[in-house]
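This is the structure I want to talk about, given as structure tokens.
Missing here is one protein chain; the remaining ones are kept as they sit in the complex.
Should a chain be cited, it is by its letter among A and B, assigned in written order, with residues numbered from 1 in that chain.
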Amino acid sequence: MAAEMDFTTPLPDKEHSLHLLHEMLRIRRFEEKSAELYSAGKIRGFLHLYIGEEAVAVGAIAALEADDAIVATYREHGHALVRGISANSIMAELYGKQEGCSHGRGGSMHLFDAATRFYGGNAIVGGGLPIAIGLALADKLQRRPRVTACFFGEGAVAEGEFHECMNLAALWKLPVLFCCENNLYAMGTALKRSESEVDLCLKATSYEIPAWPIDGMDVIACEDAARRAVLAVRSGEGPFFLEFRTYRFRAHSMYDPQLYRTKQEVEEWKQRDPIATLEQRMRENRNLDDDDLGLIETRVAAEIADAVEFAEAGSWEPVEALTRFVYSERAAR
Amino acid sequence: MTSQANLIRTTYREAMRQAIREAMQRDPRVFLMGEDVGRYGGSFAVSKGLLEEFGPERIRDTPLSESAFVGAGIGAAMGGMRPIVEIMTVNFSLLALDQIMNNAAAIHYMSGGQFNIPLVIRMTTGAGRQLAAQHSHSLEGWYAHIPGIKVLTPATLEDARGMLWTALEDPDPVLIFEHGSLYNMEGDLAADAGAVDIDKAVVRRPGTDLSLITYGGTLDKAIRAAGDLAAMGIDAEVIDLRTLRPLDTATIVDSVTRTHRAIIIDEGWRSGSISAEITARIMEHAFYELDAPIERICTAEAPMPYAKHLEDAALPQPAAIIEAARKMVKGDG
Partner (left out) sequence: MAEFRMPALGADMDSGKIIEWRIKPGDKVKRGDIVALVDTDKATIEVEVFENGIVESIVVPEGETVAVGTALAMIRGEAEAVAPRAPSPTPAAVHKPAPPSPAPSRAPLRAEPPSPPIAIVPPPAQAPAPARRSLRVSPLAMRVAMDLGVNLLSVKGTGPDGAITRKDVEGAAQAAAQTAAPAAAQAQPPAPRPGEAIKVVSMPRAPAAGDRQAAMRKAIAAAMGRSKREIPHYYLGTQIDMSAAMEWLRAENLNRPVTNRLLYSALLLKAVAIAVRQIPEMNGYWVDGVFKSSAAIHVGVAISLRQGGLIAPAIHDVDKLSLDEIMVSLRELVKRVRAGILRSSEIADATLTVTSLGEQGVETVFGIIYPPQVALVGFGRIVERPWADKGMVGARPVMTATLAADHRVSDGHRGGLFLAAIDRILREPQKL
């Protein structure tokens, strides 16, 4: 197993560190609130929480430009928030209201936003990878220096599409940043029970794609690695593969008794909570005090409360509009 | 109206090639991607010569990765290109069914109308060359079940020449099914033949006694049967559906309202086929016009056998059409 790249980079300046902390806390509190609302029956269907994995989305997306594209999975609330889709419109989407970012059509697993080039929200494991290489292909053919960041779990490496896409991306030197969020469990199946070769970076390099394993609980490491990789991709060197080693503190989805892992393992990983560890590191560097944190928490709480209120007040799409958007109403741009 | 002097002698294959060529000349966003479309010249020689004309960026050979390159077509279309994805045959399209059904057909809807997928997928379809069970499918009727995509079945030179441009202009994914037996079909085509509509059926042979409704590879069989029926004093109207989704219900109903009898010829397997859908629509809209139950001539419900006599017996044939029509019009006598 490849050792994690040691990016013991110095802590960024206070402003940026506060920003990273703020972003992770936004995700954390949003997800906690979503859990509560799901239990109360406000959010329905499936709900896949990102709690514990915040550092990956925050770090990786910090390295992207506004014009880059993101393809994500059904565990994408955090990615959507960091990317710039408002908490209001995400929460409204979770409620199924038409003010949601997908017009209430998609729900938790299908968040889409054209303005921020957020291409879902995909519920088929591995299903987003071909789209990502297509977006990258379009950029390459149109000579645009854009990067497509494709997030997927480690479970996706078992799908044929993963291998097809890695091969094609490398063959055609497509500007894709493959971000594998390895949280060790594909629903209830541990990685070691489903892969003969658990070294994910090795799989990528077998396709001639440069690959790094990253400590996914360290947001600084995540951002640093992502910046370097994005630079390489944007310069036309072809795709890059980052394996973010992380852990989800909660179940796969809301309805999961977690019989496949021990409480002890969960507790061990909780010791490495990305938010707590950044907090601690910042305090040690005197970049954070209680007032700073209190301010962040207050702002985040307000943002989440606003989002809930917005969602509650939202409206239901009229039933007559059911077949709207099956086909386009206007010519493609 | 073009004069006689402006006709050119051509084949279905050449007409399709010219359609691709013209599209690529008119719109720099158009490119062709698929297995063996470049160096090999296309497995059915449709794209022969195009690599030399347009270069490897726009005539792209892909690895045997249907899911990846169909998905890449989806992503590229979302990213501003106008891809033509060629899946060698409908038999291999099943490997990309997830991308077609869960992405191409669904993203516009799931995203609340935010993203268009102006993608064209071309596939060869049909049986008749003793290629046995895995290479003889006719699944265009099956694809026509999916809302969010359009399904075309060009059966004439005009349609082979003219449907592609309209399909490329369409903001939604369009699947074009080319029956393998049609590529060598030869005939006269107007030199200035251009884009045609992709949402109307056409009466190829007007008649008064019954309506023969069909599409694609069986159109020719229906026309020949109609010729033989005329000699028997039965005047058959032949309708070429041209598109299976959307189905041109109005033309079908108008015909049956005049003739009061219908036989549907469909190379799909009978149960749950597009012929069943057409039967249902005729029943819904023209029940009181029917002077006889609707008949369907479909492929026998078995995986396609290799032996020629069995394959011939399995497929719809003019003799079966003639016999059914004779019984329907002249009665049991």
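As a working rule, contacts are C-beta pairs under 8 Å (C-beta built on N, C-alpha and C of every residue); 3 or more make two chains touch, one makes a residue touch a chain.
Predicted model only: the values in this text are computed from it and were never measured.
Although one chain is not drawn, the whole complex shows that of A:12, A:59, A:78 or A:96 it is A:96 that touches it.
Although one chain is not displayed, chain B still touches it through residues 260, 287-293, 327-328, 331-333. Against the chain not displayed here, chain A makes contact via residues 32, 36, 38-42, 44-46, 96, 253-257, 259, 308, 312, 316.
We take it that only the chains that are shown with their structure count from here on.
Centre-to-centre, using mean CA coordinates, chain A is 41 Å away from chain B.
Taken in their complex, chain B has these residues touching chain A: 31, 57, 62-63, 65, 67-81, 83, 98-99, 102-103, 107-116, 118, 147-148, 169, 171-172.
Of all the residues in chain A, the ones that touch chain B in their complex are 69, 98, 100-106, 110, 112-114, 119-124, 127, 129-139, 141-142, 148, 160-161, 164-165, 167-168, 171, 323-333.
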